[in-house]
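What follows is a structure written as structure tokens; I'll ask about it next.
Moving on to subunit A:
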Amino acid sequence: MAERKLFKGNEAVAEAAVRAGCRFFFGYPITPQNEIPEYMSRRLPEVGGVFLQAESEVAAINMVYGAAGAGVRVMTSSSSPGISLKQEGISYIAGAELPCLIVNMVRGGPGLGGIQPAQSDYFQAVKGGGHGDYHCIVFAPASVQEMVDLTMHAFDVAEKYRMPVMMLGDGVLGQMMEPVVFPDPAPRDLPTPDWATNGARDGRATRLINSIYIKPDDLLRHNHKLQAKFKQAQVDEVRCETVNTEDADIVLVAYGTSARVCRSAMDRARSEGLRVGLVRPITVSPFPYQVIADVARTARAFLAVEMSMGQMVEDVKLGALGAAPVHFYGTPGGIVPTAAAIVEEARKIAKAEVGK
Partner candidate 1 sequence: MKQVYAVPKALQPRATHYCPGCTHGIAHKLVAEAIDELGVRDRTVGVAPVGCAVFAYDYFDCDFQQASHGRAPAVATGIRRALPDAVVFAYQGDGDLASIGAAEIVHAAMRGERITVIFINNAIYGMTGGQMAPTTLVGQKTTTSPAGRKLEHAGSPIRIAEMLSTIPGAAYVARVALSSPAHVARAKRAIRKAFDTQLAGAGFSLVECLSTCPTNWGMAPIEAMTWLEENMIPYYPLGEFRTPEGGASNG
Partner candidate 2 sequence: MSKVVFDEAKCKGCGVCVHFCPKKVIQMADRINAKGYHPAYLANEGDCISCGTCGRMCPDAVIEVFKP
């Protein structure tokens, strides 16, 4: 039985990546995720890996592109303004079908914003972010243990689909300390993929890592291929937790840090006689639309709770498709919502929707 250790979220992500076989990290400092590159700068040399502090986020993501194209497990991490800078590279990585992990410990924006935790980059993470039609697979952990488990899973998913995978956290998740168990990594042979540009040895045909398709027909086919992969991920990779939704009148929908608060709010509301449930998307891309649709058949209303001005709420509405009203409560600017405020919102909605 693996030992439980107290780990800070950021360092837990880094250690999990190492245990998943990631040996290459390219990054650039930005608060609140600096523990990840700092940890990697110590840890990767111990296992024969490479940590390299790039000259910018732009350079870092392009180093990820090069290393991923060479066929190795590779990651980067950043926070909102830095992720904005990486978007061009992420688009190229998606276009060139390269697997990698991008950790995003979101802080408040827009612009330089603040350094406090936020969920205001949901659109950027799940709707593309860079140019062109593409999706990342985006995980939204809500605990340090879940960050560990999802990070170890993320590399497999990235390679299965040849897609960039994002770990969407925030300053709270990165900084909090919780006991975690690191699954013993099964001794795994990580073969070099058969598309990697690692030198055309032994007479094999040359390979190309590329995102340019200058003939419209080719680009059309390429886009259909990218979309087909994501459609498959929508079938096979959606993860979602539901709590107390069976009898709930009001169902909270939240991910990550705000989902932790919603769980407390749900318990408090139940103790006060309000039938409140919780849907917690674990993958926010692909989004658990079907879970929302199923819950919409029995719930009176949804309340999406986000540390933003309302972004995921649009996906909740897409899932509900009018079968139940979708309300929103948000705390932008680096503010974490309080359970009391959420309960108050739920009570108001119950009065309006259930009282009818």
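How these were chosen: all candidates are chains of the complex that A comes from, given by their letters.
One rule holds in what follows: contacts are C-beta pairs under 8 Å (C-beta built on N, C-alpha and C of every residue); 3 or more make two chains touch, one makes a residue touch a chain; residues count from 1.
These numbers come from a predicted model, not from an experiment.
> Which of the candidates 1 or 2 touches subunit A in this complex?
Per the touch definition, subunit A is in contact with 1.
> For the complex, which residues does subunit A have touching candidate 1?
Its residues touching candidate 1 are 24, 26, 50, 52, 54-56, 58-60, 62-72, 74, 88-89, 92, 96, 197-202, 206-212.
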